[in-house]
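Data first, discussion second: the structure below is written as structure tokens.
Note that one protein chain is taken out, while the other chains of the complex remain in position.
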Amino acid sequence: MSFSGLSKVISNEKTGPQQFLIVLHSPELTKQAKPGQFVHVRVNGLSDPLLRRPISLHEIDYASGNVSLLYQVVGKGTELLSGVPAGAEVDVMGPLGNGFWIPEGVKRVLVVGGGIGNAPLLPLVKELKDRGVEQTVLLGGRTVDYVAGLEGFKSVGVTVETATDDGSLGRKGFVTQLAEDIFTLDKPDYFFACGPEPMLKQLIITADKYGISGQVSLEERMGCAVGACLACVCKIKVKTDEAGWDYKKVCVDGPVFEASEVVFDV
Amino acid sequence: MSFSGLSKVISNEKTGPQQFLIVLHSPELTKQAKPGQFVHVRVNGLSDPLLRRPISLHEIDYASGNVSLLYQVVGKGTELLSGVPAGAEVDVMGPLGNGFWIPEGVKRVLVVGGGIGNAPLLPLVKELKDRGVEQTVLLGGRTVDYVAGLEGFKSVGVTVETATDDGSLGRKGFVTQLAEDIFTLDKPDYFFACGPEPMLKQLIITADKYGISGQVSLEERMGCAVGACLACVCKIKVKTDEAGWDYKKVCVDGPVFEASEVVFDV
Amino acid sequence: MSNLEINLGGLKMKNPVTTASGTFGFGPEYAPYIDLNQLGAIVVKGTTLEPRKGNATPRIAETPSGILNCIGLQNPGVDYFIEKSLPYLKEYDTPVIVNISGNSVEDYAEITRRLSQADGVGALEVNISCPNVKQGGMVFGTSCTAAADVIRVVREYTTLPLIAKLSPNVTNIVEIAQAVVEAGADALALINTLLGMTIDIHKRKPVLGNIMGGLSGPAIRPVAVRMVWQVAQAVDKPILGMGGIMNADDAIEFILAGATAVAVGTANFVNPRATMDVLEGIKQYMEKYGVNDINDLVGAAWK
Partner (left out) sequence: MSNLEINLGGLKMKNPVTTASGTFGFGPEYAPYIDLNQLGAIVVKGTTLEPRKGNATPRIAETPSGILNCIGLQNPGVDYFIEKSLPYLKEYDTPVIVNISGNSVEDYAEITRRLSQADGVGALEVNISCPNVKQGGMVFGTSCTAAADVIRVVREYTTLPLIAKLSPNVTNIVEIAQAVVEAGADALALINTLLGMTIDIHKRKPVLGNIMGGLSGPAIRPVAVRMVWQVAQAVDKPILGMGGIMNADDAIEFILAGATAVAVGTANFVNPRATMDVLEGIKQYMEKYGVNDINDLVGAAWK
């Protein structure tokens, strides 16, 4: 039985320009949640905005029953969410989606995030750590302010490297260039990534060159988030299909997909 | 130039079951406001609900530039308004409508309010007091809890009598019965009233019997509140019209009308 | 205990609450949130003869109190549906209404034939109103003759209760309703989505992959209620009302306008328990007003 209902807001604080961290008390979520999953959030009880908003789980505190969501204010829904005070309740549905899976035998991995795409990677990084998988975490962003959740990653005690478009933090340039350096110098077994589509696409091409497979977490506009409406589809390679691909649902077949299977439209 | 813009919420507190008093700092309003006028309030910045809500001025503090609105939570709009915290800003337009006028030579008046219809009468009562007009104020309500604004009226230092349907305060019965008593015993020159339509209708019939004229404040659903949309009309006797009545706009021709001119349907 | 049972053109339903096609998948999607046994019926996603991939993304865009969708009837085809989806649905004590679409009258005939032979289909809802497919779809639903042609053929191939789902994108909904009833429809479903679109002002091109899409959600409710009101008074067949039902009050509005049953669509996305909340609220309303039989409320605003 999936959860859908009100969760108490423990805190909801600004963590960067247009970036917020909301902590919800929701044992129903933590009971089932795993890294890479998301929740579908209703930002108010009105019909404007009508739809829920999908947001990844950024922290899952199994002990306290709290989850946190790290989000960027980009439009009306996230704007309204940022105004919800501590003590209020927010209607959330979840946990949703498949989440990341850690393939058997993987020993050294690269975790690559871009911008707010860093958000779902934190619980993964923690789980990798717990399982003793060696990892390097690469986080990118437009500027130092947009390398979302940096402190959280650092506090896990893993190697974190950064890149920003303007060089205001770490390497100046794209995080995919950092990744390529690592593929050359210190080849990992596998990678996990989340971020803007151009970043993911570039990363997959590069990784492929080095023969490294991995997983990526995708975004699409959603209606139901439970697989019923077919709004959130993306193209995934399917051998049995004549076109070589079929539409899969980001909400239930994803959001995490095998990197090699994703078909990017231009 | 009428005012339309944001006003700071000084306080917004529950004053009864489903009843709230909101105090707004709005010198632009107090500069122009008079008793019986109203403001058109936008309860949020979204399209649900879409329209503004008309609410009467309950207190006009010319010195501090504050106004207060006394309102009953009856639906979505007033519900949302009741959740606006002190310190926030509310979009108000006003002051709107004609307001009460005090006819020349009037010396002793009866002021009759029912339920939340008491709200616009307080500034009138204060002005009557200031002008040295003798007055008796009759306030009604379903129960003691619904005799809106009672304390405020008492603090003006005028005679206040009350009636409630269940006798939980004052006379058991309708405020119109109280009014009739006064018409018999102690005939006033004039009356002012605001309240539910059946109350106003009954009061007008009774007052007419005793040859007393007066003013009533009406309510209608509104769109623009500036006279542009013709949504808020009510039937008013017009001699030049063949039917004997024409539609007048509650928002600009009213909300206060000469009691003898109002045509009640059924 | 008051009666909630209704008869939708021959389909007996234990209560009037069902799901709008395309918003509830094939059943299992919402099973983690509600007990499917409690539904009056389940209307499944639009099914076609052959499997379809549907339209390009983005397929959904939010608009004020509404959404635009251009899914384009993505579905695995009727044979897959019969083999894989029906067996799951048959486990529930809830009739299944299959929503069907075709590119041609022949398509409708063949899909009807196959579904009528399958076990576990309670009724057919014939979609002659989909705004999101190039051929067929809405074209059938916006002309009386074309609409009647489709229904007549489907009628030939089935004895199942036949519900014609009408497009609101017409000048005269009553005419179309009368035409499909004459052609053999046992009931009418209305409304499908209003044709709409939205443009990204920064990219200066339409937001949706398919340019136009179907508008659903509370924004369209006044139009839907009006059409149910008009059709119910003109046509002597039960109506499955839908269009922006978010809660029980909205559902009751449709029933009072003349709908015998109601379908919850877009609301499922907002509240996965919307169907159950609607059902519960209808019961409470009946209790509050001492209504013993839901059928007494049908059209009560004009009867």
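Think of it as A, B and C in the order they're written, each chain with its own count starting at 1.
Criterion: a residue touches a chain if its C-beta (ideal position, glycine included) is under 8 Å from a C-beta of that chain, and two chains touch if they have at least 3 such contacts.
All values reported here derive from a predicted model rather than from experimental measurement.
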> What are the shown chains that the omitted chain is in contact with?
Replying inline: A, B, C
> Since one chain has been left out of the picture, which residues of subunit B touch it in the full complex?
Replying inline: 1-2, 4, 42, 47-52, 93, 220-234, 243, 246-247, 252
> Residues of subunit A in contact with the chain that isn't shown?
Replying inline: 47-48
> Which residues does subunit C use to touch the chain missing from this display?
Replying inline: 63-66, 68, 142-143, 169-172, 194-199, 201, 204-206, 212-213, 215, 217-223, 225-226, 229, 244, 249, 252-253, 256-257, 285, 300-301
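The working rule: only the chains that are shown with their structure count from here on.
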> What kind of graph do the touching chains make: line, ring, star, complete, other?
Replying inline: complete
>> For the interfaces A-C and B-C, which has the higher count of C-beta pairs in contact?
In response: A-C
> By CA centroid distance, what chain is farthest from subunit A?
Replying inline: B
> Which chain, with its centre taken as the mean C-alpha position, is closest to the global C-alpha centre?
Replying inline: C
>> Suppose each chain is reduced to the average of its Cα coordinates; what separation in Å results between subunit A and subunit B?
In response: 55
> subunit A to subunit C: how many Å between their CA centres?
Replying inline: 35
> Distance-wise, how many Å sit between the C-alpha centres of subunit B and subunit C, to the nearest whole number?
Replying inline: 47
>> Please output the residue numbers of subunit C that touch at least 2 other chains, ranges allowed.
In response: 64-65
> At which residue positions does subunit A touch at least two other chains?
Replying inline: 47-49
